[in-house]
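A protein chain is absent from this complex, but the other protein chains hold their places.
Let's look at chain A:
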Amino acid sequence: MLEEAGEVLESVLKASCLPLSFLLFVPAVLLLLGPPPAAEAAHEFTVYRMQQYELGGQPYGTRNAVLNTEARTVEADVLSRRCVMMRLVDFSYEQYQKALRQSAGAVVIILPKAMSAVPQDVVQQFMEIEPEMLAMETMVPVYFAVEDEELLSIYEQTRVASTSQGSTSAAEVLLHTATANGFQMVTSGAQSKAVSDWLITSLEGRLTGLGGEDLPTIVIVAHYDSFGVAPWLSHGADSNGSGVSVLLELARLFSRLYTYKRTHAGYNLLFFASGGGKFNYQGTKRWLEDNLDHTDSSLLQDNVAFVLCLDTLGRGNSLHLHVSKPPKEGTLQHAFLKELEMVVTSQSPEVKFSMVHKKINLAEDMLAWEHERFAIRRLPAFTISHLESHRDGLRNSIMDTRSRVDPKTLTRNTRIIAEALTRVVYNLTEKGAPADLQIFSEQMQIQQEQLESVMDWLTSQPRAAQLVDKDSTFLNTLEYYMSRYLKDVKQHHVKADKRDPEFVFYDQLKQVMNAYRVKPAIFDLLLALCIAGYLGVAYVAVQHFGLLYKTVQRLSLKSKQQ
């Protein structure tokens, strides 16, 4: 029986010798071809929308959030109603403007994964562009995405498709549509709308001086919020994470001094971490109004020695004391200035210290420094910063990341400020203390680790004013931290007026974007033609199945006869 079976099998094999040889041949070929290209599917990534807000009735940033268009890069000829993708590395304002002029549907800017690896000149350039992007009227959505492998591959494919456009023949274009991918960018969220009743929160705490009522008060202020072209990307390390960390360190040091009777000074210290600092110091403004206009007794009303605002202190070898009116001799303000000068020259000679005088320009939309808010209300105030001009791009940039703050410099600046402040508070110079006396040493040392960990915590999350909710963990932690050292820590809230709002924020700042692979309509047409051809062949084949049947019959009979 087996023999007979073998015979039949043999005849079968003979009749189908072609498929069989194929069967043996194909695996060998497949092995040579190697592994297939990686599977590609719709890519989903998080995008961060550009700022959208109104300040004093003036709109800033983009006005749109909805996006559903095909992707292109700037190399393409036609950009209208397309989503233009750009990489930060080769981003330029001219290209950005060109895209917007050609009425692009949207702009997606791809940021590198590690911001610290970006070359300095690109960072500098982008910092300068940021305010211009915000000031420009932008009707289309502008998004920022952090690059990953998939997104880069999408960008590369789009770039290839964009560059090859227009210069090829029709046949090449047809072939290209079958092989290359287009990408449809779609955001999932709804249109952006104004957030009503948003509360900007500020925190206040105090250390009461020794010696009853009517003591002079020193106010130390730093705004905690950050600002950049996209709220979700603004970590604001130097501006103003450094200011807040110095404020917290000062609170720690003076709370220790104020616990001992011998070192309990006759000054009230009032600490204020203000919110909305990047939006014309809204938090400070309301705080002053509340304290000066609405209540009868407040530390701010009675006897304010001076207000010290801390802003951008984490870099550079210079310190500038910004004033709107040079302090008169004999005032505490002047004393503090002198002490600062002395501490810098005697203890940190590498630091260049200077006083910068700039009058308040009420005609401008934005106040330059935080102390101007106090100066308007006739409180003696100044801002200390390593920046010479308030226009520096660093104060409003998403490039201001943790790596741009040098912990050593921050510690040194903290020490200079703390030393000068102590000398004023305890009147040490008049008591004859030497200029190079280091008060904060040994147990009372400025703790660099403390400053660093506070900086790490501050920069671990975006602190844009639109994102810091009054119940957010950030504010809770800050409040907890302040109440560890200070008394009477409480929150102050600002809400924009309903009828004539001073600031309006918009939502939809963080979205999920999908990149769908798509083909042009011509491809479907081409495919339809191919399928029609295939079906035609199938029809003919089925119609003439008899031919195959007969051939097989003849072959099998022949083999049988043999």
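Basically, contacts are C-beta pairs under 8 Å (C-beta built on N, C-alpha and C of every residue); 3 or more make two chains touch, one makes a residue touch a chain; residues count from 1.
FYI, contacts and distances are computed from a predicted model.
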Among "Interleukin family protein", "BOS complex subunit TMEM147", "Nicotinamide-nucleotide adenylyltransferase" or "Probable cytosolic iron-sulfur protein assembly protein 1", go ahead and choose the protein name stored in UniProt for the chain not displayed. "BOS complex subunit TMEM147"
Given A:Val78, A:Ala190 or A:Ala528, the residue that touches the chain left out of view is A:Ala528
Of A:Gln191, A:Thr295 or A:Gln553, which sits in contact with the chain we cannot see? A:Gln553
Could you list which residues of chain A touch the chain missing from the display? 1-2, 4-5, 7-9, 11-12, 15-16, 19-20, 22-23, 26-27, 30-31, 33, 35-37, 41-42, 181, 184, 186, 516-519, 521, 524, 527-528, 531-532, 534-535, 538-539, 542-543, 545, 548-549, 552-553, 555-557, 560
